[in-house]
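Missing here is one protein chain; the remaining ones are kept as they sit in the complex.
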Amino acid sequence: MLIVMKMGASDEEVRGVLARLKEANLEGHLSPGEERVVIGAVGVIIDPDIRAQMSRMSGVEDVIAISRPYKLTGREFQEADTVIEVGGVKIGDGHMVVMAGPCSIENEDHMVSTAKAVKASGAQILRGGAFKPRTSPYAFRGLGEEGLQHLATAREETGLPVITEVMDSRDVELVARYADILQIGTRNMQNFMLLDEVGMAHKPVMLKRGLSATIDEWLLAAEYIMAKGNRDVILCERGIRTYETATRNTLDLSAIPVVKRLSHLPIISDPAHGTGHWYLVEPMARASMAVGADGLMIEVHPNPDHALSDGGQSLTLENFDSMMRSLEKIGEAVGNPLAPQPQLVTAD
Amino acid sequence: MLIVMKMGASDEEVRGVLARLKEANLEGHLSPGEERVVIGAVGVIIDPDIRAQMSRMSGVEDVIAISRPYKLTGREFQEADTVIEVGGVKIGDGHMVVMAGPCSIENEDHMVSTAKAVKASGAQILRGGAFKPRTSPYAFRGLGEEGLQHLATAREETGLPVITEVMDSRDVELVARYADILQIGTRNMQNFMLLDEVGMAHKPVMLKRGLSATIDEWLLAAEYIMAKGNRDVILCERGIRTYETATRNTLDLSAIPVVKRLSHLPIISDPAHGTGHWYLVEPMARASMAVGADGLMIEVHPNPDHALSDGGQSLTLENFDSMMRSLEKIGEAVGNPLAPQPQLVTAD
Amino acid sequence: MLIVMKMGASDEEVRGVLARLKEANLEGHLSPGEERVVIGAVGVIIDPDIRAQMSRMSGVEDVIAISRPYKLTGREFQEADTVIEVGGVKIGDGHMVVMAGPCSIENEDHMVSTAKAVKASGAQILRGGAFKPRTSPYAFRGLGEEGLQHLATAREETGLPVITEVMDSRDVELVARYADILQIGTRNMQNFMLLDEVGMAHKPVMLKRGLSATIDEWLLAAEYIMAKGNRDVILCERGIRTYETATRNTLDLSAIPVVKRLSHLPIISDPAHGTGHWYLVEPMARASMAVGADGLMIEVHPNPDHALSDGGQSLTLENFDSMMRSLEKIGEAVGNPLAPQPQLVTAD
Partner (left out) sequence: MLIVMKMGASDEEVRGVLARLKEANLEGHLSPGEERVVIGAVGVIIDPDIRAQMSRMSGVEDVIAISRPYKLTGREFQEADTVIEVGGVKIGDGHMVVMAGPCSIENEDHMVSTAKAVKASGAQILRGGAFKPRTSPYAFRGLGEEGLQHLATAREETGLPVITEVMDSRDVELVARYADILQIGTRNMQNFMLLDEVGMAHKPVMLKRGLSATIDEWLLAAEYIMAKGNRDVILCERGIRTYETATRNTLDLSAIPVVKRLSHLPIISDPAHGTGHWYLVEPMARASMAVGADGLMIEVHPNPDHALSDGGQSLTLENFDSMMRSLEKIGEAVGNPLAPQPQLVTAD
């Protein structure tokens, strides 16, 4: 932390800052400049509120953080990439993992048949929403536990691990009973009670970036989960809110290499929510592969024009298969090949 | 809802759209143009997912909503302004209500002495945080129920009703036992389970605008609460996220007259969170009064340079008093005078 | 400028940075921390490119500027407010100046009759566009020099000084022949050749904030004008681009007190472009007055539903008069009263 003094700050003001630092168990080092004094603060743990407090002191112009605000999520804490293994699939080991399925689970048949189709096309993980965050209270909000059961059935039939969203701290236990990966949606990225709760669950968590979250805020949200003991966190870039209206959001692909530099956690891309239009899913999936994403989250629906949610951005089964063929072809060239599918172990 | 067909869409495609509308119990009216056909859809209730579905049909260029997506919160549903009465204070009746107090409740003495001071300066409602949403897991997260008790003590001593934040659906009952108004923070504006829960509580709810929520999304979040039966919703503009870094957020004062045109709900302004700097609080509070806000949310701390949260944007007791004197003076001129304080009824 | 070294940067890397600073005539001061070394650079003039260059050196984590990038526009250069006098009107002396008139000048009669009406309502300065920047090449782009002549006629008839936009470096001389204040529009805020040119003109310049300009970039654009010798610069906040679509832009009123803290230049507000809707002009004008703006830019048209540009956000003559009555009443209370009108001197 650096405290930049105002031009012409008095010696007394400088002494005040040094005393305040001492009070917080920090040591202040003066770095006198021609125009103004800068004080460097050195110490073990820096309380995030100290910065705001110091900014209120007499003679202080600005307070600048120079350490990253997170620890467990950072490369400085762990240099090697985190690899998460779930149901025979590895996430973060240099292969691209495709999580595919319907936005909402509509009924058992719909879930199982979609699951079989995406498996046939090469997906490694199944997705499907049972609890759906919807902007309007009048929209379809999901089947709840019944949906989770259909998801479990689809897992049984295909052997693919499943991921599904949990929206409420009270439901973490229930969802964790069915799901292999717990998904935290974009609107809940800073639902800190929910983060605490999944931090105590024994399942990997996929944390979507908030609609207008900075990368630092996103990594701090991951830090909440890790600080509770759960080290298996996957990040998911899903588009940020910008002024552009041609797309629903702006998929920030540069976030992927930025996160990879700052953090050891795996990061995947969600091109459908990131753009809002089905025709952009394949090109942005290819770009995600080329930029080095560890995986993709793709919405697939047999009849998008009857989908109970997000019909506008879902791929048909045919679109999905064609996209997978294209990804398969380019994966080797870009150095990010599709991951192998898990084997379906059948009892006999 | 209007369905705009592509240039050169075939008759068959147009018939397909009409048939799909019929399936959804909507009637389609053709409005033939020179360049392209537009189909107007008329019917009782329009499922929000229909738009996405229709956008996937062959020959469809675009689908445009023409009705507002909310009902209970809209002026078309209720023309007269909603006035909420809480502890002898009216919100939304043409006076400006000031909610003041510390960001976080730090201890009983701190809460009570701050409460007395803000009352002496003219505040009508006390604020104080017991559950604090913090970006970093390592920051002070509030005293929890102990804080609520201090808040209740401060109410007893001053006679002012109290507002405090609830962050988790499991805590609604607890917080409602102590608070007169339940606050939903910006990060929880789309925590739909929590909205459902406060919609069933018997206390007024103040709903802060999400950091990057559109006005429509904000009113739909209010709709969640109202749809569960709670009609006492207060909106709070608290700054939106923009590219500008000179302020923490950009306080969108134009949202106040926009919301007043669309909705009957009262709306207040939070100039401290909206800007992030204490020196901007007074000018933006004055501007909020001039633009017609129904109230203000103000953070006050006796020693901001030791505040456990948001020290950088809190007013000192002296700043607050001076701001209130200034508001008092201009309230009549701008037609938005400060509301009277509630009377402290002492048992005898 | 502070150079933050990476954790574990070698002594050699530190020496490299110190040597590079010396090459640029800067002196480096080491501030050793527990985690990482920080080097403060001290010296007379800091080339803005040095930061980018230093960021590329081995062992460097980050380079942080601690001085403001502008000089002439800053309070550190000139403490007292700049007051600009034009045609008997003072801008920046604690009164609010209203610049009013049509968006585009449509013909002489239209300009003169609107001018007389806004004068009768209390405006101090006339506005009217002869060169119009339009998003579409197929929209009305203004009357050019003919429009300037109508503006001059309106000035003669009313005695009010006039402001009009100049869009091209080749037109500065022409426009300066007619106008009392040269306006640089939002799209040209970083048209640096045009800034150079008006910096050499002998007329005050009103510089609108760019659609997505930070306050620092805006002050640097003003610095371009001042660096060429023209000290009479007025800033104009006119709304920034955000994700919100209920308004055309988001009028950033907090920019006004922020700029007043950083700079001595007068700053006015343009609530019509800032919001895009006529019904928001009066409330946001009142808020601009309350926040301390030095003036207002208001579009007025006798028949907005036939206006050749910006009909949606123009006030009618009646709306304008009613707004002025309201501002007149509240000016004293908020400490920012309307400025007196200039006297029409008639030859006899």
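Going in written order, the chains are labelled A, B and C, and every chain counts its residues from 1.
In this text, a contact is a pair of C-beta atoms (placed from the backbone, for glycine too) under 8 Å apart; a residue touches a chain by one contact, two chains touch by 3 or more.
It should be emphasised that the depicted structure is a prediction, and the values quoted were computed from it without experimental measurement.
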{"item": "Neighbouring displayed chains - absent chain, whole complex", "value": "A, B, C"}
{"item": "Touch criterion as defined above, residue of B:K90, B:H150 or B:R241 at the omitted chain", "value": "B:R241"}
{"item": "From C:R20, C:R155, C:K203 or C:H264, residue that would touch the chain that is not displayed", "value": "C:R20"}
{"item": "Sites on subunit B contacted by the missing partner chain, in the whole complex", "value": "2, 4, 7, 29, 31-36, 38, 40, 42-44, 62, 64, 66-67, 76, 212, 241-243, 245"}
{"item": "Residues of subunit C (touch criterion as defined above) contacting the omitted chain", "value": "20, 45, 47-49, 51-57, 69-70, 133-141, 167-170, 187-188, 190-194, 210-212, 217, 220, 223-224, 227, 241, 278, 304-313"}
{"item": "Residues belonging to subunit A that touch the chain removed from view", "value": "212, 214-216, 240, 242-247, 250-258, 261, 274-275, 279-280, 283-284, 286-292, 329-330, 332-334"}
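Operating definition for what follows: only the chains that are shown with their structure count from here on.
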{"item": "Distance between chain centroids, defined by C-alpha means - subunit B, subunit C (Å)", "value": "32"}
{"item": "Between subunit C and subunit A, distance of the C-alpha-averaged centres to the nearest whole Å", "value": "40"}
{"item": "Per-residue multi-chain contacts in subunit B, two or more chains", "value": "212"}
